[in-house]
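Only one protein chain is missing; all other protein chains are in place.
Let's turn to chain A:
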Amino acid sequence: MRSLSASYLTNAFSNRLIPMAGRGRGRGRGQMTFNLEDVGIGRGDSLPPTTFKPSPLFPPMPVQPVPLQTGEEVEYMLALKQELRAATKTLPFYIRRAAPKRDVDRYSDKYQSGEPKDSTIEWSPDWSRLPKELCIKVRENRGKRPTPQVKRTKKPLVGKEEILIKLETLEKKEEAVNSEEEQDEEKKKTNEEEEQADEEDYEEDFEEDTDYIMSYFDNGEEFGGDSDDNMDEATY
């Protein structure tokens, strides 16, 4: 059983489609193969005008919509939704493209590795549950495990002991740097995630293995090149 659609009906009444419009009985509307009264259009009725363009994008609404529900439950779910949205941006599952490489390799690249890279993944999934072809290197953060802790506990000490400890930690750092460079690109243990989480609690100063405080480190890029000319002016 076929069923008719509305557009067929409206087009059928348009004079343009019927070549012999106007001739025969019924001035104003053409002859049709079926009886008009059956469909419900009486003799004297006028039809709405034919449309020449698609319906407007925002048609005027005859009735206003019902107002939204309010209440504690609704408010709570709204707050939950917004919190979830904000939280997902910080999770490692939010994949950002790596920023395009700058023209020259810079010294700070070794120590400022906060940007995500294309070739590493930020979290460590369970590789046994994924096909082997998806295996990708897990990103390792540059913070060293033992060194910041040793620094922390020995902080209140002053004088000779502190200097000795500092020398020790510098030694350890060097070792750690070497051992890291020798590491293979194998899958990491799952506790690395916890280590990464703990690491974020440390102050920024201790994240990289330099003695420089990162916030003070200046690339020298922003320094204008035109002040070289006039050395009489004091530098601020």
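In this text, contacts are C-beta pairs under 8 Å (C-beta built on N, C-alpha and C of every residue); 3 or more make two chains touch, one makes a residue touch a chain; residues count from 1.
We take it that contacts and distances are computed from a predicted model.
Missing chain, UniProt name from the options "UTP4 small subunit processome component", "DNA-directed RNA polymerase III subunit RPC3", "Par-6 family cell polarity regulator alpha" or "Coatomer subunit zeta": "DNA-directed RNA polymerase III subunit RPC3".
Panel shows chain A; residues 1-7, 32-35, 38-40, 45, 62-63, 65-66, 68-69, 73-74, 76-78, 80-82, 84-85, 87-88, 91, 93-97, 118-119, 121, 125-126, 128-131, 133-136, 149, 152-153, 190-191, 194-195, 198, 201, 203 of it touch the chain omitted from the view.
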